[in-house]
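The block underneath contains the structure these notes are about, expressed in structure tokens.
The complex appears here without one of its protein chains, the remainder shown in place.
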Amino acid sequence: MGHSLQPKSWQRTLLGTATSLAIASTGIVGFAGSASAQEATFKVGLVTFLSGGASGPFGVPAAQAAETVIKAINEGTLPAPYNTKGVNGLQLESVVIDEAGGPTKQVEEYRNLVQRQNVDAVIGYISSGDCLAVSPVAEELKTFTIAFDCGTPRLFPELESPKYFFRTGLDATADNVGAAHYLKETHPDITRVAGIQQNYAWGQDSWNDFRLSMKQLMPDAEFVDNQTPQIFQGSYGTEISALQTSRPQIVHSSMWGGDMEAFVAQANVRGLLDQATAVLTTGESGFARFKDQAPDGTIIGGRGPFGAFMPDNDLSEWFSKAYEAQHGVPPSYPSSKMAQALLALKYAADNSGAKGKPSNEQLASTLKSATFESVSGTVRMALAGGHQALQPMFYGEYHYSPETGPELRNIRSYAGACVSPPDGYDAQEWIKNGFPEADCN
Amino acid sequence: MLTIWAILIDGLIYASWLFLVAAGLTVIYGVMRILNMAHGSLYALGAYASASSIGWYYASGGDQLWIAFALLAGCAIVIGAIAGFIMERGILRLMYGRDEVLMLIVTFALLLILEDLMKLVWGTTPYFAYQPYAALGRFNFGVLSVSGYQIMVVGVSVVVGAILWFWLERTRTGKILRSIIHDREVSEAMGVNVRRMFTMTFVIGAGLGAIAGGFTAPIISVVPGIGVEVIVVAFAVVVTGGLGSITGAAIGALIVGLARAASIHTMPQLELFIIYAVMAAVLIFRPNGLFGQATARKI
Partner (left out) sequence: MMRLQKTEMLLVVAALALGLSSLISPDWLVFTSTLAIAAALVVMGVVMLMRAGLVSFGQGLFYCIGGYAVGLGGRFLGVTDALALVGMGIVATVALAMVLGLLLTRYREIFFAMLTLAFSMILYGVLVKSHGLGSTDGFGVVNWSILGYQPDPGHESATGLWLAIVLALAAALFLNRYFQSSIGLACEAIRENEVRVEYMGISRRQVLYINYVIAAALGSIGGSLTALTAGHVDPTMAYWTISGEFVFIALLGGTGHVAAPFIAAFIFILVRTYAVELFPNSWQLILGVVLLLIILFLPKGIWSLFTQKRRAEA
């Protein structure tokens, strides 16, 4: 039955010796690799999805944004106040790691980044599970870490007295409280609301926050259905039928990426979006891609003033141009959020008062409770004891014409203090009690 | 009442998709006794091939729907057949005669390799070739609507099933294949060129998987990882229906499809387990699946 593929005895001895040497040498390299990193550069570890379903809409755009911004930082071509070269004069070097594999693996990779590759800071994390797993490790290893995208409201309530871990993005609570406010202002007469969320923590949390907010702001609205397809299911025929039978006027969805685009296209063809208006809390990531698949009037959000919601300022104009020049498409919200995290790093480094490379403690104490300029306007690290960003939430209506392309109309914003609970409040309790201490002016 | 109609229609649509996906897998297993984990990757290959060809076609100004469909089916079949040929001749051939489960692991390795190869070739940006789907519109029944495209897919899977059945039952090649399914050694002893049959079977199975992906592409957003998502569902259907049986795959697909539609409309909490629950339930009562043949134990 054909020749044998078994190696001959001398080949086996050779292979055996080679394998032993390989194992031994990785161990030795491991020891040696712990030597101190060079002094002339600041090494930042970037963790984002490079494989799997989250890579296309989020991970790779974020990695691309990092490329653009880091290049500009090192050349000193950013607009003021970031127009100095490098971070505190040091050239910025990056190491990119794939966020795939689950939280346990990410804990391992984080430790490798810090202890084996000797990075000076870590920026990353799109998945909430990874943020939750890595944040205690960041505190244990005393490493300056910025989460740029993960949206779990549990992050800081579960992290005791954080010193080194920061988040420059907003959470799912802000997204959904904002959505409820927008609906109250733009569609005050609706009575039937349905939802479709991916069946995992993000989808469950989002729907929960949205429902609770709507109960407070629009108590007459009735919740007729919520579909929970599996993440990455891709085809929503049955779910759309189920939604149609409940005849909603609004369909809320926290779905993202390919799932969101597929749902919108399918719902549009099936006529669901003629019957109801969709509210897509992460819709901005499809802004440049929907074309005529999303009907005019679809409500989309960008998780804050990011992507197409970026206000006009020097930084956002520079970023849009530079990103599009380098990557061919305008930046979506994950790209803007990564840019923001890098600007936070530069701010912390430049203002740390350190000579040479700032220490983790210096970076952390500089960013804590700081206010800095970003592509999204002014960012105040005002929540969670100075570790969580406070920014306004934006929503708008999507309109498309083949001549002029996509545009946002009827954009409204809600102050950070209106959509995020102040320190000391559990998010769900805050909403249920009618948003105490919220400031919506 | 509306719900019942919705369940039947949705169940049928989902079942037809399941059958298309599972048909190739069960044919390959029946003839070659290989449970091909890379089947999901072939599905994804077909999806990428058709999505990018349709995308290219419409971007360069084309607007003939029938050409888009020809591209969709054609590209998927071709790429599936080529990939299947390379896989069978290149790698699987080296493993014949070995443990069945070792083959499963080999196909797992191929899955890993193909996942990254596809990512390297097509990138991570989602491919969105919705034009054929949108073009076939919808049929309204009161509040409910049914997508024309999905109806067409039901038709395609019926046609595919019919062709497969006809081929296996009525043609000479089909009979030879059935004899190999029944007993490989005796067939070989009677002069059948089993190796050539294996290659042909694998290429056809791979092509079927790719076609399933090709026809699904206009509905979904093609991203890395869709192959992995599909495998477990395909396995469940194939095992429920009985490995190696086309009829089994069809019936298994119908049962799973209807069960799933019913659960989504009435008890959405069960949706995640319903497929596994159905499979486990069937296996408890019929350990070889609905139409599976118990293999004779060699003493």
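Here are a few things to note about the model shown:
In order of appearance the chains are A and B, and numbering begins at 1 in each one.
One rule holds in what follows: a contact is a pair of C-beta atoms (placed from the backbone, for glycine too) under 8 Å apart; a residue touches a chain by one contact, two chains touch by 3 or more.
Here the structure is a predicted model, which means the values were calculated and not measured.
Between the chain not shown and the residues B:I67, B:I105, B:V159 or B:M267, the one that touches is B:I105. Of the listed residues A:R111, A:K215, A:H327 or A:R412, the one in contact with the hidden chain in the full complex is A:R111.
The residue from B:D63, B:D116, B:E169 or B:D183 that touches the chain not shown here is B:D116. Looking at chain B, the residues touching the absent chain are 35, 91, 94-95, 98, 100-102, 104-106, 108-113, 115-117, 119-120, 228, 232, 235-236, 239, 243, 269, 272-273, 276-277, 279-280, 283-284, 287-288, 297, 299. Interface with the hidden chain, as seen from chain A, comprises residues 3-9, 12, 15-16, 19, 23, 26-27, 30-31, 33-34, 50-51, 95-98, 102-104, 107-109, 111-112, 114-117, 128-129, 132-133, 136-137, 140, 152, 154, 158, 199-202, 204, 208.
Operating definition for what follows: only the chains that are shown with their structure count from here on.
Chain A and chain B have centres, each the mean of its CA atoms, that are 35 Å apart. Within the complex formed with chain A, the chain B residues making contact are 2-3, 6, 9-11, 13-14, 17, 94, 96-97, 115-116, 119, 123-126, 128, 130, 133-134, 137-138, 140, 143-147, 149-150, 216, 219-226, 229, 260-261, 264-265, 268, 271-272. Within the complex formed with chain B, the chain A residues making contact are 1-2, 5, 50-53, 55-57, 59-60, 199, 226-230, 232-235, 237-239, 241-242, 244-245, 247, 257-259, 261-262, 265-266, 268-272, 275, 289, 293.
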